[in-house]
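Each remark here refers to the structure printed beneath this line.
As you look at this complex, bear in mind that one protein chain is not there, while each of the others sits in place.
Right, subunit A next:
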Amino acid sequence: MTTTTPTATHRSSAPLGRVLLSELRWVLRRPRNLLALLGLAALPVLIGTVVALTGGPSPGDGPALLASVAGNGLVLPIVTLVMTQSLLLPLVTAMVAADALAGESAHGTLRGLLLAPVGRVRLVWVKATGVLVMTVLSVAVIAVVGVLTGLVIVGSDGLVTLSGTTLPLTGAIGRVALAAGWSMTQMAGIGAIALAVSALTEHPLVVLAVTVGGLIVFGVLGELPALEWLRPFLITTDLYAVADVLRDPIPTGDLITGLWRAGCYVLIGVSATVARMATRDV
């Protein structure tokens, strides 16, 4: 070698922290991911502004939850979560998962990672972390901006629950955090499945289509009375349970079921991704 020889170490893999950091930098440098976060941040502001200006939809006209935002600002982050959970957040999650493996494969960069080498199983963990971080950020952005917008609009005198009780500010913020945490687990479940699809294809669009299409199909199947036995398996079944944090006391049944279900999705998704990546032609 002609030039400076970097300090040679004899490892068969680079330090995990360095690889993770590089992965996160890659995820967060991507313009479309930043735009997605920006867009998600704008949503609570938009909804809050509209509600503040118009006084919200009159009861019976439009979603009941939306009506409760008027004069009750800390409901705003939770309302935004409910509205984005069914499509927008899964879309962002699927987009990042699509880039993670299918996108890398399409760019020929997956080869480079394996040749470095980043071990195949380790690569799945690194990629899963990248997707998870982006998912957590997406939800967190909505929660934080939602709280701030809500406080600016209504001031800080707490939260009136759907049950009629009033929670102090700290309790209200705890509820928002609970909703955000719960929402993150749901998105992590969806992200894990999207990652598994991403491991199967080299077309990022396929991942988007399968994930978002799957959710729509799940939603339809969940509505069919004849297929009621299927409902416990569908991640869409309890998605709206996140609004339960607005009741006092919180009915925990659906929330906990949703938690278990999301856990199963994560387990299945990650296992399938590892199984596929172990033998994938790259």
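General observations
Definition applied: a contact is a pair of C-beta atoms (placed from the backbone, for glycine too) under 8 Å apart; a residue touches a chain by one contact, two chains touch by 3 or more; residues count from 1.
What we mean here is this: contacts and distances are computed from a predicted model.
This figure omits one chain of the complex; the name its UniProt record holds, of "Ion-translocating oxidoreductase complex subunit C", "Gluconate 2-dehydrogenase subunit 3 family protein", "ABC-2 type transport system ATP-binding protein" or "HEAT repeat-containing protein", is "ABC-2 type transport system ATP-binding protein". Contact with the omitted chain, checked across A:P31, A:G164 or A:P249, is made by A:P31.
One chain of the complex is left out; on subunit A, the residues touching it are 1-15, 18-19, 21-22, 25-26, 29-31, 107-119, 279, 281-282.
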